[in-house]
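For this depiction, one protein chain was excluded, whereas all remaining protein chains were kept in their positions.
What follows is chain A.
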Amino acid sequence: MSASAAEATGTAQAPDTPRRTRTKIDKALIVNPIIAVVGLAAVFAYAAVQGLDDVERSVINAEELGRRLWEHLLLTGLSTLVVIVVAIPAGVALSRPGAGRVQRPVLAFAGFMQALPAFGVIVLLAFSPLGLGLPTAVVALAIAALLPVLTNTVVGLQQVDRALIEAARGIGMSARQTLFRVELPLATPVMVAGVRVALVLNVGTAALATYIGAGGLGEPIKGMLELGRPTGTLVAAAIVAALALIVDWLAGLAEYAVRRNAG
């Protein structure tokens, strides 16, 4: 066989394109971190002008906030990890040819769990054998954030071109090799988008973990509210908001990188 330059440009299917068609960078990826930093700086400046009293200073200080921030990140990170460990294998299982009939009921059930208010789940689970504390909060957060990762895994795998799977099986790749080397790599961008949603949900909802004694940045917010300290409440709330924006930004960068690589 001999290929000519005429054919390279002449056929209908695929004109020559540069290797990486530039994946458009989302404007939010540039704007969000700026809002987070500027907003946080503004709130800190306002607090400095207002001045904090002793009670506020006992909560709003670098050491205390650092500890709460760590707890908050731990809650977010662990619950997202649980989501990934549970939802991705479940999504893979649901998208296998044999699972056609259970797929809809399972997704409907996951949708139902998603509809439960996260606060309710957190409080309810505290009455379960898990009791109060971090593990309960992690489980509750994971339940509330399961759906986006589960659906995106199923959808991501479903949108892989059937012809690719047929070709893979036809040339002798096993079902397992096809899953790991063809299906999952091609579904990754969609799956990562789902993880990003779960992560951002978890950052926000983790602020409620304080009500079952699991700490986090909800702690200073709750404390300041109960003691009637609006400036302190504002500072603590602004930190959670900025954290959510920054986590979303980082996840967005990761998603962008994955999409670029997947082309």
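Just so we're on the same page, a contact is a pair of C-beta atoms (placed from the backbone, for glycine too) under 8 Å apart; a residue touches a chain by one contact, two chains touch by 3 or more; residues count from 1.
Going forward, contacts and distances are computed from a predicted model.
Trainee: Considering only the chain that is not displayed, what protein name does its UniProt record carry among "3-isopropylmalate dehydratase large subunit", "Thiolase domain-containing protein", "Cation:proton antiporter" or "ABC-type quaternary amine transporter"?
Mentor: "ABC-type quaternary amine transporter"
Trainee: Any idea which of A:Leu164, A:Leu227 or A:Ala257 touches the chain not displayed?
Mentor: Final answer for the missing-chain contact: A:Leu164.
Trainee: If I consider the whole complex, including the chain that's not displayed, which of A:Met173, A:Val197 or A:Leu250 touches that chain?
Mentor: A:Met173
Trainee: For chain A, which residues touch the unseen chain?
Mentor: Contacting residues on chain A, toward the hidden partner: 1-3, 7-17, 19, 161, 163-164, 166-174, 177, 181-182, 185-186, 262-263.
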